[in-house]
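Written below as structure tokens is the structure these notes are about.
In this view, the complex is presented without one of its protein chains, the others remaining in place.
The first chain written gets the first letter, and so on, giving A and B; residue counts start at 1 in each chain.
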Amino acid sequence: MAVTSPPSTRAGLGSEPTVPVTKGGLAGRLFAGLSTGAGILILLVLAAVAVFLVIEAWPALTASPEELQEISWFKADSLLAYIGPLVFGTLLASILALLIAVPVSVGIALFISHYAPRRLAQGLGYLIDLLAAIPSVVYGLWGALWLLPILNPFFTWLSGTLGFIPLFEGYQAPAKNIMSASIVLAVMILPIITAVSREVFLQTPVLHEEASLALGATRWEMVRMAVLPFGRSGVISASMLGLGRALGETMAVLMVISPGFLYSLFLLKPGQQQTIAANIASKFPEASGLAVSTLIATGLALFVITFVVNMIARWIIARRKDFSGAN
Amino acid sequence: MTATDLTPTTPAAPDGSGSLQLVPAQKRLPRWAPWAFAVGGVLVAFAVLALAGRPTIAGVLGLGAVLYAVGLTVTSRFVEGARWATDRLATTLVSFAFLLALIPLVSLLWIVVTRGAKLFGATFLSTDMVGVYGDMTSGGIWHAIVGTLLITGAATLISVPIGLLTAIYLVEYGRGALARWITFLVDVMTGIPSIVAGLFAFSLFTLIFGPAYRAGIMGAVALSLLMTPVVIRSVEEMLRLVPNELREASLALGVPKWLTIVKVVLRTSIAGIVTGVMLSIARVIGETAPLLLTVGLITQVNWDLFDGRMATLPVFAYRQYEQGGVGIDRAWAAALTLILIVMLLNLIARLVSRLFSPKTAR
Partner (left out) sequence: MLALTLAACGSNSTDSGGGAATDGAENGSTEDLTGTLAGAGASSQEKAVAGWIAGFGDIAPGVTLSYDAVGSGGGREQFLSGATQFAGSDAALKDDELATATDRCFGGEAIEVPLYISPIAVIYNLPGVDAEHLNLSAETLAKIFNREITTWNDPAIAAENEGVTLPSTAIIPVNRSDESGTTENFTEYLADASNGAWPHEASGDWPLSGGQSGQGTQGVVDTVTGAEGAIGYADASRAGDLGTAAIKVGEEYVPFSPEAAAKVVDASPRAADATDKRLVVEIDRTTTEAGAYPLVLISYSIACDTYDKAEDAANVKAYLTYVASEEGQARAAEPSVAGSAPISDALRTEVQAALDTISVKS
């Protein structure tokens, strides 16, 4: 660590509390002002987006069901009845994706940070970062053209053996169902969750690790007692990042799913669920007037979902604050 | 594999009394045991599947993996005891997680490279699509490369300073309600669907410059809307990991707070910050929907970020895929190019961060 402090600051050591203020001077205030300004800018932008969404969605929010039903694809009884299944589908796809991705990501992050030989670790980390570097349109192509045929025999088997469980009932080839979409989403969010978790795990104080090993802990016990508690809040916020991406992902879902508008838990049936983002992208090109407003209203719903999901996440993190990082 | 060698007895008690030896020396499985179980698992899986019907590679590996995990854990349970069995199971699962992630990675790269190689080449990279139609295999993506680099570059220029400063505010300055709200809303912002970001930028610019206005900067603004929260979130995480002792030491030496942040906090976490920025670039460089809406697609190069439509790689790839036929080959080749660009950027970023990060950083 190279602290290149100017020699003059030494003089201030005597009156410690005033030093940062006096020596910070104009530059310090400018810097603080700039960073506060950036924070406020974020608030403003977000407010602008929210206002924009509400204004654009307003015609749909205030329209009567009869008016809405003029839209060719609007078959629900009310706006809420239209948005409801979409919210359900979005949450289902994202949660499934998280359920698949988080354990695997934490595993990979641990593997890279604490299991793989040091020499290899960096290369392996780079390998996973590669996945993050793959653009979403490529995931869409990969999902639609490579993954679906691969999943087909697996889903056929699953539906055949476990078909008595409603979740896995009624599979129909090709594998364009919510399960496939979730798998693609999981692969997409895997690198983000892994990369952040890995960085956090790597920052675990070495002293903690060595202390637990010195007390005779096995490697897993060391990980469980030193690394995971330290990294927990990091993993949660990494998952939130991943969830954010999963909630808003458009193209990959669009290319992989056969959409439907039902509250349905059939994971392998086609034409059951649809996500909000994919629905907007699918319907938007041909939409005009009230139809656009309706689509933007669904976008507003997605906004609200993210709001609520993050509120819950924040609450979880707050409860675990005692375990979190250096601060 | 340093940690495996640390049997409970190894930590040397400084006084040599041996009173710190918590667990008596115990029986351990030989080092080759995992390998033996791995080979055994695969062989048994093959035998079982061969008896049951046709063995497939996926089936043998899958069943073999399960047999390996169960076999090793159970054996370890009886030979080494419960704690070591759990440790072995954890090692197995963690390694499997990594191997599992390699499946999509390898298949993705494999399919993109093999399918993309069909058209990929110097001419493909250096020509545009002027005068190309039907099943002509000529034409290329130079115009789309230029567009993608310009737009993503502009988005990065907008997002990184704002994101970095916001993260600094949140970690170093922010206290109280404002900071809490910003943190919370940044998370909300990560959930903005890309198409909504595109709509927002579209409405914003057409409101100011008239309905016919189309420019790369519209796309850049839409992308930065998606990119900024990712930058903030990952940078924030990295800044929080900088031990407070470092800050306190610097402040105690009389270094002003802003200089402490720039010279100590940012430099300590530069590698993480660069990773975060690269993640955010990767997050947006492949976005299709907002760009299709705001910057459209043209067949020739447009260097002017502030006037006229632009071609971008993801939009190009998606539209070409939609057209089928030779378009699908072009889509794969464009996807390959996109990945190569991101990899290249990654590599450069890594070199830069290595150059700037303090020697002691990992």
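Throughout what follows, a residue touches a chain if its C-beta (ideal position, glycine included) is under 8 Å from a C-beta of that chain, and two chains touch if they have at least 3 such contacts.
Remember, predicted model here, so these are calculated numbers, not experimental data.
S.K.: So which of the visible chains would the left-out chain be touching?
M.R.: Looking at the complete complex, the unshown chain comes into contact with A, B.
S.K.: Return the single residue from A:Ala81, A:Leu145, A:Leu265 or A:Val304 that touches the missing chain.
M.R.: A:Leu145
S.K.: Quick one: say which of A:Gly89, A:Pro270 or A:Gly299 touches the chain that got left out.
M.R.: The single option touching the absent chain is A:Pro270.
S.K.: In the full complex, which residues of chain A touch the absent chain?
M.R.: Touching the missing chain: residues 72-73, 144-145, 148-149, 152, 172-174, 176, 254-255, 258-262, 269-272, 282-289, 291.
S.K.: With the missing chain put back, which residues of chain B would touch it? List them for me.
M.R.: 130-135, 206, 210-214, 292-293, 296-300, 308-309, 319, 321-325, 328
Throughout what follows, only the chains that are shown with their structure count from here on.
S.K.: How big is the gap, in whole Å, between where the Cα atoms of chain A centre and where those of chain B centre?
M.R.: Whole-Å distance between the two chain centres: 12.
S.K.: Can you check the complex and tell me which residues of chain B touch chain A?
M.R.: Those residues of chain B that touch chain A are 1-4, 6, 8, 11, 20, 22-23, 83-84, 86-87, 89-91, 93-98, 100-102, 104-105, 107-109, 111-112, 161-166, 168-174, 178-179, 181-197, 199-200, 203-204, 225, 228-230, 232-234, 237-238, 240-244, 246, 249-259, 261-264, 267-268, 272, 275-276, 278-279, 282-283, 285-289, 313-314, 317-318, 321, 331-332, 335, 338-339, 342-343, 346, 350, 358, 360, 362.
S.K.: In their complex, what parts of chain A are in touch with chain B?
M.R.: For this pair, the touching residues of chain A are 1-5, 9-13, 16, 19-20, 23-25, 27-28, 30-32, 34-43, 45-46, 48-49, 52-53, 56, 103-108, 110-112, 114-118, 124, 126-142, 145-146, 187, 190-192, 194-196, 199-200, 202-203, 205, 213-216, 218-223, 234, 237-238, 240-241, 243-245, 247-251, 276-277, 280-281, 284, 296, 299, 302-303, 305-307, 309-311, 313-314, 325-327.
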